[in-house]
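The structure under discussion is supplied below as C-alpha cells; questions concerning it will follow.
Missing here: one protein chain of the complex. Every other protein chain is in place.
As written, the chains take the letters A, B and C, and residue 1 is the first residue of each chain.
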Amino acid sequence: MTDSLSDKPVDKDEGLQLYRRMVRIRRFEERASQLRAAGLIPGFLHPCIGQEAVAVGVCGALGDGDVLTSTHRGHGHMLGRGADPARMYAELFARSGGYNHGKGGSLHMIDVQLGFLGANGIVGAGIPLATGAALQLKRRGGGSVAVTFFGDGATNEGSFHESLNLASLWKLPVLYVCENNLYGEFTRQDHHQVITDVAARSSSYGMPGVVVDGNDVIAVREVTREARERALAGEGPTLIEAKTYRHRGHFEGDMGRYRPPEEVARWMAHDPLDVLWGRLVKEHALDEAARDAVRADVEAELDAAIAWAKEQEHPAPEQSLEDVYVDSIGGAALR
Amino acid sequence: MTDSLSDKPVDKDEGLQLYRRMVRIRRFEERASQLRAAGLIPGFLHPCIGQEAVAVGVCGALGDGDVLTSTHRGHGHMLGRGADPARMYAELFARSGGYNHGKGGSLHMIDVQLGFLGANGIVGAGIPLATGAALQLKRRGGGSVAVTFFGDGATNEGSFHESLNLASLWKLPVLYVCENNLYGEFTRQDHHQVITDVAARSSSYGMPGVVVDGNDVIAVREVTREARERALAGEGPTLIEAKTYRHRGHFEGDMGRYRPPEEVARWMAHDPLDVLWGRLVKEHALDEAARDAVRADVEAELDAAIAWAKEQEHPAPEQSLEDVYVDSIGGAALR
Amino acid sequence: MTKFSCADGIRQAIDEEMERDPDVFLIGEDIGESGGVFGVTKGLYEKYGPTRLWDTPISEEAMIGAAVGAALVGARPIAEIMFGDFVVLAMDMLVNQAAKTHYMTGGRLSVPLVVRMVTGTAGSTAAQHSQSLESWFVHVPGMKVVAPSSPEDAKGLLKTAIRDPDPVMFFEHKQLYGGRGGQVGDVVAVEPIPLGVGRVRREGSDVTIVSYLKTLEHVLDAAATLEGEGISCEVWDPRTLVPLDREGLRRSVAKTGRVVIAHEAPVRGGAGAEIAAVVAGEFFEHLKAPIVRVGGHNTPMPYAPELEGYVVPGPERIAEAVRRCLGRA
Partner (left out) sequence: MTKFSCADGIRQAIDEEMERDPDVFLIGEDIGESGGVFGVTKGLYEKYGPTRLWDTPISEEAMIGAAVGAALVGARPIAEIMFGDFVVLAMDMLVNQAAKTHYMTGGRLSVPLVVRMVTGTAGSTAAQHSQSLESWFVHVPGMKVVAPSSPEDAKGLLKTAIRDPDPVMFFEHKQLYGGRGGQVGDVVAVEPIPLGVGRVRREGSDVTIVSYLKTLEHVLDAAATLEGEGISCEVWDPRTLVPLDREGLRRSVAKTGRVVIAHEAPVRGGAGAEIAAVVAGEFFEHLKAPIVRVGGHNTPMPYAPELEGYVVPGPERIAEAVRRCLGRA
C-alpha cells in the first residue's frame, strides 16, 4: 500500500472539504435506503457506504474536462464529481426533474456537464466506454483524461482485459480504478480469482499497477494525481486498485450474511470517514463541534434536495416514446 | 526459452516418428495449397507451415483420453493428433466422406474418436470450450486433460482472459497453448499488445507460464508433459507459449508482404523440420537417404489420401437440412 | 391459490433431473450456496454440493463456454443467465458454437445444453435488466426456444429441455417466479411435456390470442373483460417458440379466423412477427381480419413505473387490440 504518499500534512480547508464530500455520500446513501423503504424509490439500489474515500479521492484529483464512467454502485462517484443530490434523488424517485428524466434510475444516472457519462447496469461495461472516450480525448489533442470505476468482480470480464490491452497499446489517457471491496455480489474474491491484488493484472499490459488503501482519501487522491499526470504526459494508462469494503449488503435487501462478522468488524473499524477525521483532529485539533457542523450542513442540504425531488413531476406515460432516437425520422423509426 | 529441457538425447525411432509427423503436416499443407489453386478446395485455408513442431510436440505428450480444441489454423493440430489425411482432404474438398460430411471445411474440422473437438472460425472461441471440457473431465474423476491451441492475436480476446481465470480458480486440467507466430492476421505483435511474452499473462491468474522454442519439437513435448502432469496431479492449468512463425501469409492468397524480409529469412533458417533433423543427424548420424525415405513415405501416403478424397461423393443438396438438430422433433424444429 | 410457483416448478425440475442423471449440473453466477438472486436454486447446493453447482466469476462468456465445452464431452449442463440481458456477453458461445456444432460437424458432436434466461420486467428494473430477447434465438437455427407461462409448464418443459439432446434457450419471466426469494411450495408431480405442443388456455370463438410468459396472464384478464362485451376469446399458448406447434395454431385460427399476438418484447422483430408471418403465409385462407400485434413499444425499458406501465402491454392494451381486430374500436 502506498500510504506513504499521504504522509504529508493535509491542508485544513481541503481536508474539511474532502470530509464533507464523504459525509454527503454516506448520508445520501443512508437516506436513499430509508426513502426506498418508504416506497419512494422503485428500483435497485447498490449503496456505496464504506467506499466513499475512493470516489472522493479520485474525483479530487481530476480536472474540469475529464470524463468518467461508473458502475451499478455509482452514487458516490457522481457525488464525488460534484453532482446535485436533488436531481439525483429526483432520478431515483423516477421524476421528470431527475438527471435522466426518470428514464434511467440508479443504474444509468449521468451528468453530462460534469463529464459523468453514466453508471452502468452491466458489470464491466464502463471500462471499454471510458477507453473509447480516452481515444477521442487523445485525438482531440489532450489535456484531459477518462476515468473508469469498476469492482473486483468486474476484473473477470473480458471487457476489462480487452480494454486495458487496447489502452496500453495506444497509450490512451485513461485511469482504471478498481474498487476492490473483496466481493463480487455474494462471492468473495478468493472464490472468483486466485490473485489477491487486482493491480497485478496490469503487468499483462505493460502498464503500471498501484495498490492503495481505498479508505484513505488522501492516499487515493495522490495516486490518482500521479496516474493522471502520467496519462497527460502521453505515458498511457494506469491501473489503480483501491482496497475498500462495503458496509452493507450488495444491494438494498441483501443482508450480506455471507461475510464473516470479524471481517466486517475489522473494516468498520477502518471507516474512511473516521480515517480522515482522525487525521484532521490530530493535525488541526478539530473538535466534535466542527464535525457536527459538517454533518448538520450536509443534512440540511439533503433535506432540501429530497424536498425538491419530491416536488418534481412524474413523467407522463407517453414520454416513454421520446428519446429512443435523436432523429426518429418523423416517428418512422419508432414503428 | 526452456531449450535446456530438450538437451537430453533423442531416441532415434521416436525422433524419426516426430520428424515424419512434421513432414506429414508440412506436405499436407503444401499440397492443400496446390489443390486449392487447382479448384478442389472451395473455402478458406490458413496454412500452418513453419509451426509444425508445436502441433507435433504438444500432441506427442498427450494421452488417449485427452481432448483438444483448435483454431482456424488447425490442420497441424489435427494431424499431430493422428487424424486421417484422407478424410481431412475429403472434408476440404467438401465431400460426404470428409470428417464433417462436407458441412464444415477447414475451419470446423473434427475427429471425435481422437478427442479433437474442432477447429474454430472464431478467434479465441476454442479456449472456453476446452476449459469446459476440462471441467467435465474433472467432474468425471480425472486421468485426462483438455488442451487448447490459440494464437498470439487470440490472447487479446476476452474469452482468453475469462477462461484462464476460471480454470485457475477451479484448478481445471487444461493446457493453454499459445502459438505465438508474431502476427495476428496482418498485424505484428507489437501492434496488438505491448508485451513480448504472452506467457507473462499467466501471472494474472496465479498460473505458471512457460515460454518454449516452438520450433523445437522436443522442447515443446517436454514442457507439455510437465504441464500435463501438473494438471493431472490436480495442480491446475498452465499457459505455454511456443514462439514460432508461419512461413506463408495469413491465409492462402495473402502474400505476407507486411513482414520484413530479414525477419522471414531469420525464421526460415530456424525451420522446425531442420532443427529436429539436424539433431538426428548429429546424434544418430542419419543421412540424406533416411530423410528421403521419410519424405517418399509421406508423399505416397498423401497421394493415396488425395486419390481417396477425390473419389468421395459430393453431398446431395437436401442433406443441407440434416444435422441441424439431433432431435428435430419430427422436422418441426426446422420450420 | 396453490403455493406452487414457477420458481418451484423450475427448482423441482432441476432437482429431479439432477437426481436422475449425475451428468446434469448447474453453472452460473451466485446460483450455488446463495441460492440465486431470485432464490430459484435454493436448497440445491446443500443437497448436491459443489461438483453439481458451479458458481462462476462474473464471466458470462467463459461460463456459457464452459457449459458448452462440458456438453461436448458428455455433460448435460444447465446454465443460468442471471438477467437475460447479460446473454449479450455470451452470444458467440451460444450462436456460433452451441447452435452450430451439430451441423458444422456433420452430426458428429452435439451440445445438450439448457440456458435459463431470466427475462422481462420486474418493476423498474430499467433498460439493462428487463429485456425479453427470445426472438433473437428463434432466428438461430440449431436452437430450441421454450417460454412457459405456468408453473406446471415450467416444470414439465424444463424436464424435457434438460433431457433434450440439443441446446435449449429456456425463458423464465421474473414476475412468474412468485414472490421474491421464491419460497418453496408444494411438490407437484409433472411429467415431461414435449416441446412443440401448444395449449389452449381458454376456449373461445371470435378471436385467437396467441401469447406466452407473463403476458399470457394479462391476456386471460383481457379475455375475461371482453367476455363481458360479448367477445369470445380463445387464448393459445405456444409454450415453445421453436418448434412452433403449427397444427395447434392452425386449429385455433381455423375456428376463429382472427389473430391477435401479445408479448412483452418490443413488437418490431419480436417473436410475434414470426407467428404473424406463419399465419399470413400458411393459414391465410382462414383469416378474416388483419393480424394485430400488441407488445412492448419499440423503446428500451424505462425506469419510471408510469413509463414502464405504458411500454409493457397489460390487459387494457390487449383488450383494445382485440377490439381493433374485430373492427370494434
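The definition used in the following text is that contacts are C-beta pairs under 8 Å (C-beta built on N, C-alpha and C of every residue); 3 or more make two chains touch, one makes a residue touch a chain.
Since the structure is predicted, the reported quantities are computational estimates derived from the model, not experimental observations.
Across C:Phe4, C:Phe25, C:Phe38 or C:Tyr103, the single residue that touches the chain missing here is C:Tyr103.
Residue C:Val95 is the one among C:Val95, C:Val207, C:Val253 or C:Val312 that touches the chain missing from this view. When the whole complex is considered, the residue among C:Val279, C:Val312 or C:Leu326 that touches the unshown chain is C:Val279.
When the whole complex is considered, the residue among C:Asp8, C:Asp55 or C:Asp85 that touches the unshown chain is C:Asp85. Shown as candidates are A:Met78, A:Leu137, A:Val177 or A:Val298; the residue that touches the absent chain is A:Leu137.
Take chain A: the residues that touch the chain left off the picture are 67, 69, 98-104, 108, 110, 112, 117-118, 120-122, 125, 127-137, 139-140, 146, 158-159, 162-163, 165-166, 169-170, 322-330, 332-335.
One chain of the complex is left out; on chain C, the residues touching it are 85-86, 88-89, 91-92, 95-96, 99-100, 103-104, 126-128, 135-136, 138-142, 242, 265-266, 268-274, 276-277, 279-282, 284-285, 287, 289-293, 297-300, 302. Although one chain is not displayed, chain B still touches it through residues 42-44, 94-95, 100, 102-105, 107-108, 120-124, 153-154, 156-158, 184-187, 191-193, 253, 258, 314-321, 324, 334-335.
We take it that only the chains that are shown with their structure count from here on.
Averaged Cα coordinates give chain A a centre that lies 36 Å from the centre of chain C.
With centres defined as mean CA coordinates, chain B is found 45 Å away from chain A. Each of residues 57, 59, 61 in chain C touches at least two other chains.
Within chain B, contacts with two or more other chains are made by residues 158-159, 162, 165, 169.
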